[in-house]
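One protein chain omitted, others in place.
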Amino acid sequence: MASECGNRITVSLFGASHGPAVGAVVNGLPAGEPVNTEALQRFLDRRAPGRSALATARKETDVPRFLSGIRDGATTGDPVAVVFENGDAHSGDYEALRFTPRPGHADYTALLRYGESADLRGGGHFSGRLTAPLCAAGGLALQLLARRGVAVGAHLLRVGEARDMAFDPVCVSPADFAGILKNELPVLDAAAGAAMKQEILAARTAEDSVGGCVECAVTGLPGGVGDPMFDGVESVLAKLLFGIPAVKAVSFGAGEDYAGLRGSQANDAFCVRDGAVRTVTNHCGGILGGITNGMPLLFSVTFKPTPSIGTAQQSVDLRTMKETTIEIKGRHDPCVAVRAVPVVEAAAALAVLDLLAGAGRL
Amino acid sequence: MASECGNRITVSLFGASHGPAVGAVVNGLPAGEPVNTEALQRFLDRRAPGRSALATARKETDVPRFLSGIRDGATTGDPVAVVFENGDAHSGDYEALRFTPRPGHADYTALLRYGESADLRGGGHFSGRLTAPLCAAGGLALQLLARRGVAVGAHLLRVGEARDMAFDPVCVSPADFAGILKNELPVLDAAAGAAMKQEILAARTAEDSVGGCVECAVTGLPGGVGDPMFDGVESVLAKLLFGIPAVKAVSFGAGEDYAGLRGSQANDAFCVRDGAVRTVTNHCGGILGGITNGMPLLFSVTFKPTPSIGTAQQSVDLRTMKETTIEIKGRHDPCVAVRAVPVVEAAAALAVLDLLAGAGRL
Amino acid sequence: MASECGNRITVSLFGASHGPAVGAVVNGLPAGEPVNTEALQRFLDRRAPGRSALATARKETDVPRFLSGIRDGATTGDPVAVVFENGDAHSGDYEALRFTPRPGHADYTALLRYGESADLRGGGHFSGRLTAPLCAAGGLALQLLARRGVAVGAHLLRVGEARDMAFDPVCVSPADFAGILKNELPVLDAAAGAAMKQEILAARTAEDSVGGCVECAVTGLPGGVGDPMFDGVESVLAKLLFGIPAVKAVSFGAGEDYAGLRGSQANDAFCVRDGAVRTVTNHCGGILGGITNGMPLLFSVTFKPTPSIGTAQQSVDLRTMKETTIEIKGRHDPCVAVRAVPVVEAAAALAVLDLLAGAGRL
Partner (left out) sequence: MASECGNRITVSLFGASHGPAVGAVVNGLPAGEPVNTEALQRFLDRRAPGRSALATARKETDVPRFLSGIRDGATTGDPVAVVFENGDAHSGDYEALRFTPRPGHADYTALLRYGESADLRGGGHFSGRLTAPLCAAGGLALQLLARRGVAVGAHLLRVGEARDMAFDPVCVSPADFAGILKNELPVLDAAAGAAMKQEILAARTAEDSVGGCVECAVTGLPGGVGDPMFDGVESVLAKLLFGIPAVKAVSFGAGEDYAGLRGSQANDAFCVRDGAVRTVTNHCGGILGGITNGMPLLFSVTFKPTPSIGTAQQSVDLRTMKETTIEIKGRHDPCVAVRAVPVVEAAAALAVLDLLAGAGRL
């Protein structure tokens, strides 16, 4: 149902950018799971805006309030409901654009879908603001996974023409994830981060924006998780990842590069390491037939450039059906991919938790 | 649920490569829809093996038998159940490999998931054979869509290093789809097809296989179809597409190229053409905020090389936990992407039909 | 998923009796539907406690706050999220009973299901308090239905040995529903209401409680709504109705009386009235094969007596596994069926709205 995802552990998001609040309801979390609210807040702060020249100056209230499902620092087994009150919204910025849809945004399609009652202010329900409750839900999932030895980490693989090194597909470990957080931008190689920063600042200076790609790894995941076909690991993850605003491509392991490989190159030979079945390479990203094989799970997610840019753009006035030019005011991230890194981790954590539940491994 | 997909119009697949039969149950199709069984058979023949040097010599019985839901050449409103009897299976080929999983296949992960009762013969439930009933369901969907002015077409965009031209993202039309079918391989540019044929034959000669990429377009789709977030067009399509065996990447519109674009390049400016709102470019692949904008829907799907190759490969004997070398006998497609072209069309048709139903536009 | 219901229009409930708040998320409501908040509050007041000697004296804050999905007096198409803050909770009343489960309540089964983290205070997530957000969702549904000519009404059919007359199964109309609301208790026959009041007061005086049965009718529903088998009208309604705390039986039309009927008595003969196909009688409660036939929809729902009674009861101390005697303090309805009347209407409205959406009739 639209704003909801998951089979055993479901996440339902609600709210709009300039409405009273955004929030999430999570069903299916086990009871008795400790919740570290400080660690959760640190995770949420990675997504929050207003902290550097690389992100929007909008100050959002990114402190979650739990209305249900958590008591005395642990889950109760009831649905978890979390709310983020909205504030600091400049809705006046948007009314002028009501009938001249912004290119790259959902304004026009939301009007087609919902008619004039659609709340388009700040992107409405389509806004990146909805990733706040997604991260709250995912942040809880990360804590449950950590207690089961499963870690999730992501980094900027690419911004414009600047590229980070990729995770080592066989040896990636939680130590890599810790290293990422020490850099100004979330990257493995600090030099790549510096280059990305230049790309972002250059776009910002040009009143423009730039796209990016996030690579994510999940370690510690047992083999045998996932179902065949439409509830395979790829399908479950992709449905969730494509629900994140601005995501336009998802690939697993070698992904699009598979098209250029021979089978003899692409197949991951089985081997024995420390008494366990492993593969020598990991082109498949840890997934065969939709089911995990015990190797690191690897995927990447491509984000559009922020559609809101300062330069003039061509649109259509829907009242007159005449072409017109619009200029977008307001505060916008020059590269959504930066703040999307923890969002990808959150989505991955929710998907993996759901898959583990489906395999009876939670 | 695993082998099932869809919200309003659901497809549930069953069967295994070497079991008695494979089939599908489709729920939610409207009643009174004419079914052209000859056109359906022609569509199924595009997927069927055994027709050229480019595909496996296995002769499958690709004639569907409808057990439910169709009477006197039209749908009745009851669930549609379709069965393909299996035949011509050489199960002996596989027993030797029972405890030495084939690299790149689901043998090992299926054993982890289902234990020794798993039916691994010929890939079992994970086999490409399951795309026969998927195509039967999708072939029906294509007929329903055609009556509503919606057309679906796909072609090989890449095989190894050979590349076809891409669809014109703004002007692609059913005439392009018709042209594709006239070539020996499903391509827009016959010269590209010849190069791809060389790639495939070279792989075949080397007892190897090669990967590929399929691009698909949907024309005639109205704007306003799809829901926000997890039931957006991208999510619905991706869940289905990643359920096709061997799919490892899915991208919409500019897809992974978005990472290198500026917003001023990526945004599709709105314009007026023939009195209607259109976009000048179509990087977004016809989807904004998960909802169609009335432009052609465009996406591409990357397939692994066939994991079954004739050359020796390293595996592990799971009984002794010793590394060992296996050789795979049997008949295999050197490039699954070729026969996957109609499969992608089938999946797209089912997803689009489901989305139209969800939008009350069916 | 547990606290969620519906196919096209879903309702997800969250919160616990003594937690911060209870609430609901409703997905799938059409955009642009006017919302009359005053009429909604009047509907909610019918469920609210603290108004008469016949109900608990607990004063709940039954004023809904909408966090999402409604703007400027109309639905926006976004998920509707509504919250009721909790207050006036005497949690101390419950801690004493933590390890001695109350007979008839979910204390014991919640402990089995969720372990010691379960929030049992005031019944936790199992409390009748959760019917407040259910009524908010259902109250919106009633307004949507009213604009489509569909009306829903319920009354107390039985409390203890006091019985009201039943709806006329063929001629029941919205005028009957209006009449019910004029009586002190929601009944068709005021004399029956007086007898029920005596039953309730007698139970209250005895520090006891009493069960009851609610009959509900839906008028104005077109024929052809519902699906065969497990999404038939009966299945959809029953799944929702049995989710209301204390419901133990659901019957449609003649219900349990069908067991004593001959087919020649039970079959509803078709006739023509005012040019339309109708039935002479309405034993089937307006449903044949799970699909509406255009006659009034009729069903009844039986509620347990309130499990919380003042008299001493036998329980088990789960720490010592010894039998013991408990006494329940606090404020409780002597008959949950009274306040359940609007709850049944709310559930019926949500189910009917979902069914209409499924039939493309919304």
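A few notes on this one:
For reference, chains read A, B and C in written order, and residue numbers begin at 1 within each chain.
What we mean here is this: a residue touches a chain if its C-beta (ideal position, glycine included) is under 8 Å from a C-beta of that chain, and two chains touch if they have at least 3 such contacts.
Because the structure is predicted, anything quoted here is derived from the model rather than measured.
Of the options C:48, C:67 or C:110, the residue whose C-beta touches the omitted chain is C:110. When the omitted chain is restored, the residue from C:78, C:268 or C:345 that touches it is C:268. Between the chain not shown and the residues C:67, C:250 or C:297, the one that touches is C:250. For chain C, the list of residues touching the undisplayed chain reads 1-5, 7, 13, 101, 103-106, 108-110, 112-113, 125-126, 130, 157-161, 203, 206, 208-213, 223-232, 234-236, 238-240, 242-243, 245, 247-256, 258-272, 275, 277, 279-280, 284-285, 287-294, 302-309, 311, 313-316, 318, 321-323, 337, 359.
If you put the missing chain back, the residues of chain B touching it would be 1-4, 10, 12-16, 19-23, 25, 27-28, 31-32, 65-69, 71, 74-81, 83, 110, 113-119, 124-125.
Everything below uses one rule, namely that only the chains that are shown with their structure count from here on.
Counting contacting C-beta pairs between every two chains, the top pair is A-B.
Chain centres here are Cα averages; for chain B and chain C they lie 46 Å apart.
Note: centroid distance chain A to chain C, computed from Cα atoms, is 39 Å. For chain A, the set of residues that touch two or more other chains comprises 1-4, 13, 110, 113, 125.
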